[in-house]
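Below: one structure, written as structure tokens.
The complex appears here minus one protein chain, its other protein chains still in place.
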Amino acid sequence: MNNTPQKSYNKIEKLVNDKINNNPSFGDNIVTSIYQKAEKIAKDVVTVNDEKKVDWDKKVDKILTSKITGYPIMLILLGVVFWITIQGANYPSEVLASILFGIEGELTEFFISLNAPKWLHGLLVLGMYRTLAWVVSVMLPPMAIFFPLFTLMEDLGYLPRVAFNLDNLFRKAGAHGKQALTMSMGFGCNAAGIVACRIIDSPRERLIAIITNNYVPCNGRFPTLIAISMIFMGSLAASHFSSVFASLSVVSMILIGILVTLLVSKFLSKTFLKGVPSSFTLELPPYRKPQVGRILIRSLIDRTLFVLGRAVMVAAPAGAITWLVANITIGDVSILNHAASFLDPLGKLLGLDGFILMAFILGLPANEIVLPILIMSYMSQGAMLELDSLTALKNLLINNGWTWVTGLNFMLFSLLHFPCGTTLLTIRKETNSLKWPFFTFLITTATAVLVTFIINITTNLLGLV
Amino acid sequence: MELVSKSIPFVENEKKEVLLHNLPVGKKGRVRKLLNSGQKRRRLLDLGLIPNSIVKTELISPLGNPIAYNIRGSVIALRKEETRNVVVEIIDKGES
Partner (left out) sequence: MGLTNQSTGLSLLKQKFDIETDNKTVIALAGNPNTGKSTLFNALTGLNQHTGNWPGKTVTNAKGTFKYKGKEFLIVDLPGTYSLLANSTDEEVARDFICFGNPEITIVITDSTCLERNLNLVLQVMEITDKVIVCLNLMDEAKRKGLEIDVKKLEEKLGVPVIPTIAREEKGIGRLLETIYKMTNGEIKTNPFKLKYNEQIESTVKEIEKELVKILGSQFNTRWLALRLIDGDKAIINSIKDIITIKSSKGIGGKLYE
């Protein structure tokens, strides 16, 4: 055994303790010396030719963070981004759908020509392929528009200003100001938002940000929110204003999501994650000319294709499973119907129904398949179906007993309920524990149930339905 | 161990010394001293708020907190909880 290291260590420890206790300013002195030297060198090598006032970005900052215009501009920008996404995605979505569903016809013929058994065709084409086709045609266009727009705002330097504007709310909720940034990332994909929580250094505030990220609707949930908004809110307005109305109702969903985020954050920092806010520093970098080419590459490859790839990977097996539960019957009734009628009393209590709850459960792998599963269940066709128009969808829903409260609660449940499988896995990875994904699952589901229950009861009592 | 930050009480006085969060927008100040200790003090120093450095209040967020300062060329937003530990001397126009 060699004891020298231990001895030396003890000596060092004593030295350090003696010196530091006698002179607590050692640390200060080190930092200060380095900065002073840096200052001196900089003074020696930098000449300020003419103090050219590049103060246009200060003026921009004044407007973007002002008491009066700060928040309205944020909301308008958010609204515009969604409006562009909704409007822009419409047409390519239709084209993609018609191409992909056209291929489905050919696949069917191919299976027939092979004399393949009916269940195989059902499982692979009606289950797997259809879900895939739906996910791709519904998700790809909005993501291909949303992510570049988002990256553009990031590149311009606007996002730190958002965090700056909102920090006080998060501070009051016992959370970190950078949570606003991770939330904006969540609009694209909650799993991505949760990974982004790494920018928050304090473990407590990082956990809060992770747990509540799901209250920001991701791209997988936007199509659902948009479709229902169009049906129940958009139809309130003349047809060429309907997309504006739908955007407005989506924006109000987001505001509710932010409100719930703040409330739950506050609740967490008062209960499970007690503590004082850690110090917060946020740099507001100068505005920079965005690099459009790089934005497109980065957002399309790093974000769009990445998220789509993952969605496809979960959607395919999920489609197969859904087809199975809808087609395997016990007695005369499919498993899906059994489960739905079991869940129906709970669903009714929340202003929803058993099929809706079942769709959310089966949609655990990916949020974007919730609506297709629901449509499939209602139509009892045994396979997911693309309805050719929103009117047809509206009629289908109304025939199944939907009112505007069902629509509202469906959107709220979608906004607040448990995260998708990928997101839960990401939480597990990022927190390195099973406890936090499980906890997130519970608390989000509890919020969704509570909110929809209250709305259902109130509207019933007030006789609004 | 020094997670708890002790603060020395400070009364703003005539020598034009104020706490950083009270430095008006557009005004420059020279850092006099930091009132806290431990980790939080260290964070401020690390940002460049060492004695004698110049700071300028740039922007106040819509809800009044945080406030962004120009510290050594970067604009950095800090919460009042931090900046009330920094004593600065207001620099009058003309001086720099």
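Note that the chains take the letters A and B in the order they are written out, and that residue 1 is the start of every chain.
Everything below uses one rule, namely that contacts are C-beta pairs under 8 Å (C-beta built on N, C-alpha and C of every residue); 3 or more make two chains touch, one makes a residue touch a chain.
The structure displayed is predicted, hence computed values, not measured ones.
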Quick one: which of A:31, A:163, A:350 or A:448 touches the chain that's been left out?
A:31
Specify the residue from the set A:9, A:91, A:272 or A:438 that touches the hidden chain.
A:9
Tell me which stretches of subunit A touch the chain missing from the display.
1-6, 8-9, 11-12, 15-16, 19-20, 23, 26-27, 29-31, 33-35, 37-39, 41-52, 54, 198, 201, 283, 285-286, 291, 294, 430
So that we can see where the missing chain sits, which residues of subunit B does it touch?
39, 42-43, 46-48, 71-74
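Note that in this section only the chains that are shown with their structure count from here on.
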So what's the Cα centroid distance for subunit A and subunit B, whole Å?
37
Within their complex, subunit B touches subunit A through residues 37, 40-43, 45-48, 50-51, 53, 58-66, 68, 72, 74-79, 81-82
In the complex with subunit B, residue positions of subunit A that touch it
24, 27-28, 31-32, 35-36, 39, 58, 61-62, 65-67, 70-71, 164-165, 167-169, 171, 177, 277, 279-286
